[in-house]
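Please see the structure below; I have some questions.
Yeah, one chain of the complex is gone here, protein chain that is, but the others are all in their spots.
For clarity, chains are labelled A, B, C and D in written order, and residue numbers in each chain start from 1.
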Amino acid sequence: MSTEAPAIFAPRPGLLPRLADRLLRRPRMFVFLMVLPITLWLGIVYVGALIALLIQSFFSIDEFSGMVVREFTLKTYGELLRPANLDILLRTVVMAGAVTLAAAVMAFPIAYFAARYARGIWKALFYVGVMLPLWSSYLVKVYAWKLVLAKEGILNWIFAKLHLTWALDAFLGLPVIGGNSLSVSYAGTFLVFLYIWLPYMIMPLQAALVRVPPGLIEAAADLGAHPGQSFRMIILPLALPGMVAGSIFTFSLTLGDYIVPQIIGNSRLFLGQAVYLQHGTAGNIPLAAAFTVVPIVVMGLYLWGARRMGAFDAL
Amino acid sequence: MTDAVTFRGVSRHFGDVRAVDRVDLAIRDGEFFAMLGPSGSGKTTCLRLIAGFEQPTAGEIEIFGTSARGVPPYLRNVNTVFQNYALFPHMNVRDNVAFGLRVRGMGRRERHAAAEEALALVELSGFGARRAGELSGGQRQRVALARALINRPRVVLLDEPLGALDLKLREQMQEELRALQARLGLTFVLVTHDQDEALSLADRVAVFAEGRIRQLGTPAQIYRRPASRFVADFVGSSNVIPAEVAGIGAPGQWASLRPEDIRLDPAGQAARVTGRFFHGRVTKLTLELRGQRLSALIPAQQAAPEAGAEVRIAWSPEHLHLLEAEA
Amino acid sequence: MTDAVTFRGVSRHFGDVRAVDRVDLAIRDGEFFAMLGPSGSGKTTCLRLIAGFEQPTAGEIEIFGTSARGVPPYLRNVNTVFQNYALFPHMNVRDNVAFGLRVRGMGRRERHAAAEEALALVELSGFGARRAGELSGGQRQRVALARALINRPRVVLLDEPLGALDLKLREQMQEELRALQARLGLTFVLVTHDQDEALSLADRVAVFAEGRIRQLGTPAQIYRRPASRFVADFVGSSNVIPAEVAGIGAPGQWASLRPEDIRLDPAGQAARVTGRFFHGRVTKLTLELRGQRLSALIPAQQAAPEAGAEVRIAWSPEHLHLLEAEA
Amino acid sequence: MPSERRPPLALTLAAAAGLVFLLAPIALIFLYAFSSEEKSFQWPPPGFTVKWIGVTLHRPDVWQALGLSLKVAAISTVVALVLGTLTAAAVSRSRFFGREAISLLVILPIALPGIITGISLRSAFALLDVPFSTWTIVLGHATFCIVIVYNNAVARFRRTSGALIDAAMDLGADGLQTFRMVILPNIATALLAGGMLAFALSFDEVIVTTFTAGNQTTLPIWMLEELVRPRQRPVTNVVAMAVVIVTILPILAAYYLTRDGAQTAGSDK
Partner (left out) sequence: ADMLKSLGPGEGSVSIVAWPGYIERGETDPAYDWVTKFEAASGCKVEVKTANTSDEMVALMNEGGFDLVTASGDASLRLIAGKRVQPINTALIPDWDKVDDRLKDAPWHTVKGVHYGTPFMWGPNVLMYNTEAFPEPPTSWNVVFQEMTLPDGKSNKGRVQAYDGPIYIADAALYLMAHQPELGITSPYELTEDQYAAALDLLRTQRTLVSRYWHDAMIQIDDFKNEGVVASSSWPFMVNLLAADGVPVASVIPQEGATGWADTLMLHSESEHPNCAYMFMEHALNSNLQSDLSVWFGAVPAVPAACTDGSGMQTEEGCAANGAGDFDKIKFWQTPVSQCDAEGGCVPYYRWVSDYIGVIGGR
């Protein structure tokens, strides 16, 4: 029977198979076609628009008519560096950093428990616990938090029932982060940001933790590392790419949000609000553009660092 | 002298699975001990019990005379070479090796020196700065060994350390392991399912099946006097034949006969060659003798018959070993 | 009769790496051909050239006399058993096996019947509904084999099909492979780095190193008359010793001597035993003779000396094989 | 397999606390969907009523906004699935010039704050003279959804051994057959997981939408208007609750599917 069949078959008929065949035989062409749409859309339109926006930051606004003057100048950057604007930048970056750090700390036990110990129904519960907040309206959540944090809100009520009002008052008495009530303090803004973006930290972190072979932790214990040392020397470094990936989300989302600080907080502007305001205010588009340069530069540096840590694989 | 490791009626059950089932065992200080058995027979679980990753469901484990009950792994002076090496991927070779010293708080300079020394021991000087991913299988295995040895543990546990290596490398690593053990005088406990590895390396071998020890003895005892059909079959591919065919013992009993003990002999019984495999220094024949499948090894110097040929075979009665009835 | 596969000056370079370098080769129709060589010697690349996954950088490949230039893999009547089996994880065993028929448009009922038949061939009847993940290594290997055979290819390519199996299973599968090939009369091309496997299974063996064929011949030729020091060393762990020590040939030449051909002989040369390894039917001794490391295999029946002992060893001159100078 | 199954107490407590933190506000939203207050909320709620469910059912604007959001999210997800998968396949299967740049490019829209993406897309639309419509919203959403699909797909492609594709072709499958019978089934669960997340992200997006929508109202935009206008506030909570309740089943379904996927995806190693 081995002599009957041909050793090499005739090519198949049909246009589509032949076309696919052509493409497969020209892998470069194939790859080119695959990345073409994304390159056109993101590489040309999106990045082009970004660059156009950045170029605007080198224009200025005419003080008399309020119209944009299309001439190269660094005047707008001078304006950006005014103390009030620097405050905004600093405030936003510090907040984004704090939210990111806190999200990492808070996400870790959840992600670790879900990745390593949760089984069966518990695993499902953790999954739902992370996914549900993602699926319920962002705005409704923010408004719900307002009710929680208000002076006559739920948290205060709980503290009162526990006779712990003094502790809350002491906390609110702290300079900078405190305030008249949680809902009008940086602490409140921080808490809501943390809540809203936490799932975006948990997911990549959990994915990274699942991939840490349990054998490594046993190996560490075997070599004499007590649990704290295993955590510090093995689990943490291996989960770091996931954490960095998550921080790209938490950091950038906090950096650009203009809704949360408007509803919860002490009315001091955050970067997103400033951009929104300058852009919307019948055209200080140069200043709005100058403001956006900051997150672009910050995220650019951040991404550069993150990619070196291999965080892109862990997103 | 106290034994290195003692099991007294130790069991470890996972739900219904009796991974380790009432095992009694004493591993002597300084010996090279092997646990041999098919997959799933409980070898790894035994090792994990010694290392402290598992706690016995019943029974008592002692390490150098001290009860190990409730002692966590990091407090046991016992180190493991894991089957897949479990090298830390985010550290270079030196930091991997020095890990045990680092967690004990030794300073950087000192532990690096110690790591270099340990690497020299496994002939990997100069590899300290590499990442684990940049090593070949054999090199990784040696890093894992150096990492386990640097703590100067009283007992070294090796879980199929050579399983992933290819034949050539495996043989070389076997020699090195044995030499190292002899030199350091440590107690080595090796888990393997490769009977050749167990026989050639160990001072004593425990043959496991279904969570229990089927036979414990020196390699020669195990090979020449298998206690049961299972052991005979598992340790070196023995022919296990009914007593009637073998010509000894009572009907219903079984005897084992090693393939190398069958010889071509014009005066022997008639058998048919069903296959012939050239193995270099020997040729393996598969034979059919009165309905029994046998295999025989013929020295390469001798001309081996073709498959399909009729031959006559014989063996000396002293090579037959009567097996005890199966438990 | 046309040869099954012919290589004419075939090279495959990856950048600077000459994975396959000017290879000439003819694999005969119906033979069991083995490619043997160390890791990275170009064996897999040769196989991928035959299957059509790679195109030669230079040279010409013919399959049954037809040029294979530019023919994509799916038009070649050649099927591969991959090293890691590459079973489709989203299909059950039956659908895996029937895949080749499905893409050729055969109806469901027919191809399922054919798959059952192919599974019967590899003794896996009744496993059709299982997922690949639910099979043991040996079973997976047989599914991969059935999947390759169902297309009735003119050539079956096997890339280290037994590499991942344990010793016991590997031996069993080797017998089955050989029997199957003999029964179906197909051309099998087996890639392996296990010399024992190549020698015991193949009709002819090509020994590869660095992308080139170092020797091509029957197993006996390769084992007994290695063409070079490399082949002698790689095929069966030979002792390669200087002609002066061996006592034949001119100074500067080398001779090979198989470990099983060294015997203990009170009249022989004095050597020191550096290691002793019990392997069941033989005991391996590592020896030092006039500064040369040798290994010798002593039949288990004979009492083997302890490590450290002084012994006298000898060999018959006809077992010495003078090697050609290295290229 | 680890066998130390029992987690440390501190870890259990911290994880449980985290879970409560994540879910308690959701419970609050549910609670206030039944509040008898109308214009603003106070704690504790003075009374409960189910009338808001009826009110919501009879608000056509809710249904319109919901319909638009579903449509936008569905189309964006499909666009993201196609583009993300293509890009992932190209990036993971071959090395080509600009490969690194593309993986960075894909991440950019999510790594840059939404307001920047929004503003730049808006100016791009203005520049290209694209009138605002459902499609501009879709384009905006797809821009940041691609990365979600891309990441899931890239991870799966990396785990799906290339040998499977070789095996399929070896057995006679041409390019199309290989894609249909081998590649697609293998990445399906990853695409499902990525698609779910992309859908959720698009469904709840306000910031980019504000800039890329004309006078169309997606559900989040509707919410924003509704919340700023203090009448019938529980209606927003009813809608939020309904979305959660309706999505919990697909979430669980996706969970079970992707859980198995973890095993089917990796080829036997």
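Just so it is clear, contacts are C-beta pairs under 8 Å (C-beta built on N, C-alpha and C of every residue); 3 or more make two chains touch, one makes a residue touch a chain.
All values derive from a computational prediction rather than experimental measurement.
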item	value
Residue among D:Pro8, D:Gly54, D:Gly98 or D:Gly214 that touches the chain left out of view	D:Gly214
Touching the absent chain when the full complex is considered, from D:Leu70, D:Leu104, D:Leu176 or D:Leu227	D:Leu227
Residue touching the undisplayed chain, where the options are A:Ala52, A:Val69, A:Leu277 or A:Met309	A:Leu277
Chain A residues touching the omitted chain (full complex)	61, 63-66, 79, 82-85, 87-88, 91, 146-147, 150-153, 179-181, 183-184, 262-263, 265-269, 274, 277-284
Missing-partner contacts on chain D, residue numbers	37-43, 59-61, 126, 131-132, 214-215, 225, 227-232
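What we mean here is this: only the chains that are shown with their structure count from here on.
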item	value
A-C against A-D, pair bridged by the larger set of C-beta contacts	A-D
Whole-Å separation of chain centres (CA-atom averages), chain A against chain D	14
Chain A residues counted as touching two or more neighbouring chains	12, 21, 24, 218
Residues within chain C bordering two or more other chains	72, 78
Interface residues, chain D side, partner chain A - complex	1-2, 5-8, 11-12, 14-15, 18-19, 21-23, 25-26, 28-29, 32, 41-44, 83, 86-87, 89-91, 93-94, 96, 98, 101-117, 119-121, 123-124, 127-128, 139, 143, 146-147, 151, 154-155, 174-176, 197, 200-201, 203-204, 206-207, 219-220, 223-224, 227, 236-237, 239-241, 243-244, 247-248, 251-252, 255
Chain A-facing residues of chain B, complex	51-53, 72-75, 78-80, 82, 84, 86, 88-90, 99-100, 102-104, 147-148, 151
Chain B to chain C touching residues, read off their complex	38-39, 163, 166-168, 171, 174-175, 178-179, 193-196, 199-201, 219-220, 223, 234-237, 258-260, 275, 277-281, 284, 286, 297, 299-300
